[in-house]
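Note that one protein chain is taken out, while the other chains of the complex remain in position.
Right, subunit A next:
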């Protein structure tokens, strides 16, 4: 089943890997150019981050105008949308295409348990998506996040809703979208319908994740304030940790999607 799952995923894996490699290269090269321009203008980025102290005001870019600011915004766009795109590339055709071509009837009547078909395909897609997005996320977090923290133009604040400077959050976005699109394709069996539904579900999922993350962070903060031992263990919450909390609802959503998929296969795909 592994061979079949990988063979069917191959074209989508190639596209996702190429997108990941290009995005990673763009993030790294962009960060290098931004650093060079900041240094040329005598801007010490380390002095502004992580809390935009000094002369950097909220809503105003502290990077040199022109290439550096534009690049920083482009890097944020890449970091915001690549997790979604990788999730869609791997998730939408995962089952929808097999349902559309009725080849699921072939594989589901071979001597292999049906759950193995479901979970082998899903796990390969989720793992591949996580790796592809992790490459971009690590490059972004280590090389470019410090610059994007002090870029401030219209639209950037909107992007902050969708994007967190967190590797875990970015990876979980891809994992969730892959699982959601995969299961939607399994249920509906139409590629275009699955694509549209997944794209529409993305902002909804992000809002739910943000709200869930804030709730979890709030609960943790209350617990920490009550308990010295928890306070010692967890420490204070910074932006990264709050973003990591927002990844928890996405993880829970992924588990729910897998359970729904299991139910669909048990009942029969059509």
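We adopt the following convention: a contact is a pair of C-beta atoms (placed from the backbone, for glycine too) under 8 Å apart; a residue touches a chain by one contact, two chains touch by 3 or more; residues count from 1.
Keep this in mind: contacts and distances are computed from a predicted model.
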Record-based protein name (UniProt) of the chain missing from this complex, from "Acyl dehydratase", "ABC-2 type transport system ATP-binding protein", "Cell division protein FtsX" or "Phthalate 3,4-dioxygenase, beta subunit": "ABC-2 type transport system ATP-binding protein"
Which of A:33, A:107 or A:131 contacts the chain that the document leaves out: A:107
Positions on subunit A where the hidden chain makes contact: 1, 3-4, 7-8, 101-103, 105-115, 266-270
